[in-house]
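First, the structure itself, so that you have it in front of you.
Every protein chain but one is kept in place in this view of the complex.
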Amino acid sequence: MLLETTRGLFPRASIIGEGVLFMSKHNIAQTFIQSVDRLNEITAKAFSWLAVALVLMLVYEVAARYIFRAPTIWAFDMSYMLYGSHFIMGAAYVLSKNQNVRADVFYSRFSPRGQAIIDASLYPILFFPAVIVLIVWGADRAALAWATRELTIWTAWRAPIYPFITLLPVAAFLLLLQGIAQFIRSLTVAIKGR
Amino acid sequence: MDPEYLLVLAMFIALMVAIFSGFPLPFALMGTGLIFGLIGWGPGVFPQIVIRSLSIMTNDVLVAVPLFTFMGYMLERSGVADGLFASMQQIFASLRGSLALVTILVGTLLAATTGIAGASMAVLGILALNPMLTRGYDKPLATGSVIAGATLGQLIPPSLLMVVYAPAAGLSVVRMFSGGIFPGLLLSGLFVLYIGIRCYLRPELGPALPLEERQKILSLKVLKALLLGLAPPLLLILSVLGTILFGLATPTEAAATGGFFTVLICIALRKFNWQILKDVVYRTISTSSMIMMIILGASIFTGVFWALGGNQAVEALFALLDLTPTGTIIAVMVILFLLGKILDTIAIIMITVPIINPLIIELGIDPLWFGMLVMVNLQIAYLTPPFAYGIFYLKALNPPGVTLGHIYRGVIPFILLQIVALILCIIFPEIVLWLPEFLYD
Partner (left out) sequence: PPAADQAQNGEVVAPVETITWKMQTPWPTGMYLHDGPLRFAEKVEAMSGGRLKIEVTPAGTIVGAFDILDAVSDGVLDAGQGWAAYWAGRHPAAHLFSSTVGGPFGMDNLDYVSWLYFGGGLELYRQLYTEEMGLNVKVFPMDIIVEEPLGWFKEEITSLEELKGLKMRESGLTAEVYSKAGITVVAMPGGEILPSLERGVIDAAAFMCPTSDKQLGLMDVAKYYHTPSLHRPSGTLELLINQDRWNELPADLQAIVEVAAKETLLHTWMRGIFLNSADLQTLKEEHDVQIVRTPDDVLEMQLEAWAEVAAGHSANNPFFAEVFASQREHAERVVRYRREFYLPYGFAADHYWAE
């Protein structure tokens, strides 16, 4: 399925191009891009507060250890679950704001259209296959975690970890949506030249 | 060459092409990993990508990444540096090049409070650059000292680069932190010496502060201002490095207490409101997500690289070169320096450390010492164009009348000083190792 997706995109590039033009005429693409941008911004902003939760929780943990001489049994497991949720749910937002690091030694010398051509031709090779793997096999892993009601094993807490594992395919799905949006953006610039 | 290494070679070349195509780094890494995993390995690569992603998501050391980012941005908004800068300025007012000297010293102190170079860069860029330019400082000298002062943050603990490096090399974050203190101070000292001597010889580069702007020495008001300026940063240093060194908390917990104290200081300085917090929190998720996705992508790539026998290829290559341990160190340092010119530092760590570290251990080289050499080396990367965060940040501030040429000329002497410091750390390992051994052995 994955290989077909990648392989299939090349011969059909012109069809996609026409499709994009059609959609842009009818503003379908614009609506899609704007909704995805908005969705990922809302998601990231909601999850961004986990950083504050993380600060407060760990400060409480240190205080509990010294002032009450009673460290929590949950802070350790919670800390990596909060941190993991925080960054993975922000990934699509970073993509939408084009804030990912690029080694742009050469890239920065191209015109906007040249850059768009590079991006549009690399999304199908480097981005979509990997993100689809994260969704499909990630969902598989999450299903296993739910089926076994998987727990953490490091501390006395034995916390349920399956909701946390589920965030990986969810975040990957948001990345996919954002990737499609970015792809359409690049393709439009590549075709229209602006 | 062994034909089985051809695939590894192809993978490496493909990675370089993918990276320098300018495609977003995390996906250049992930995508190349997946394609070559499929070619050389088969469907095993599919679950591997998920397994490695989850293992980055549950990494108990990298928890410090969002915490240090949060603290850095909060610090930037706190205005802590304003008071610090003003008071230091009064102390050194009579010296030539005082503002540039103070920039380095404030950079050194800020470095001990924050783990990300970006925070120091923004603070120093806003605070120090304009006063220097309006007082007729040499533009290359002014920009160079701002960038150099800000990058000290990576070497003087706490340091995000070390938080990323330590788990990749199986080292303790705390030990790495303590190893960075003397190399960091050495560099800071070299910068100060350089600026002092240059401005003494050529006063027009950095004139002393005009008399009318100096305060009367020893007035109570000045002393009070001095104390008020110095207290918040010292309190922050205590809340982060202090909690680690006095044994109150792990580095991750210290990053959290540091962030918490920064908020308290903001409240005390009346620099805190809902809007500021929101702004800091949103920037934190952007930055730490950006950093973490590079780490995640690189982790997937290196997993495939190992599975295809990439490490054996590298080992075979080094065996072929038949270098002494010192020769190996020098070779690796040159490679890292060149990579540092063109690539993001975190990506460099995540790609090279899993490959090179086993080799280092095999040669009997102290991995902590080696790790600190990498840290000093990668600090140079912030200054070396074309891919230089330091220069990007400064350019983004758009200082009036400063051209890219000024900045490039400005960083050259500091790059040379950093190379000197790196060579000193290679010749005298005690610079790195004395403090960790004194503290923890």
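Which chain is which? They are A and B, in the order written, and residues in each are numbered from 1.
Assume a residue touches a chain if its C-beta (ideal position, glycine included) is under 8 Å from a C-beta of that chain, and two chains touch if they have at least 3 such contacts.
In this text the structure is predicted, and so the values were computed from the model without any measurement.
For the chain missing from the display, the contacting residue among B:47, B:131 or B:429 is B:47, taking the whole complex into account. Residue in contact with the omitted chain (choice from B:354, B:371, B:399 or B:413): B:354. The chain not shown here touches subunit B at positions 42-45, 47-48, 51-52, 54-55, 60-61, 166-167, 170-175, 244-252, 303, 306-307, 309, 311, 354, 358, 361-362, 439-441.
Think of the hidden chain as still there; on subunit A it touches residues 65, 69-71, 73, 75-77, 141, 148, 150-156, 158, 161.
As a working rule, only the chains that are shown with their structure count from here on.
Those residues of subunit A whose C-beta lies close enough to touch subunit B in the complex are 3, 44-45, 47-49, 51-52, 54-59, 61-62, 66, 76, 79-84, 86-88, 90-91, 93-95, 97, 99-108, 110, 115, 118-119, 122, 125-127, 129-131, 133-134, 136-138, 140-141, 164-165, 167-168. The residues of subunit B lying in touch with subunit A in their complex are 18-28, 30-35, 38, 46-47, 49-51, 53-54, 56-60, 62-63, 65-67, 69-70, 243, 248-249, 252-253, 255-257, 259-260, 263, 277, 281-282, 284-286, 288-294, 300, 342-344, 347, 386-387.
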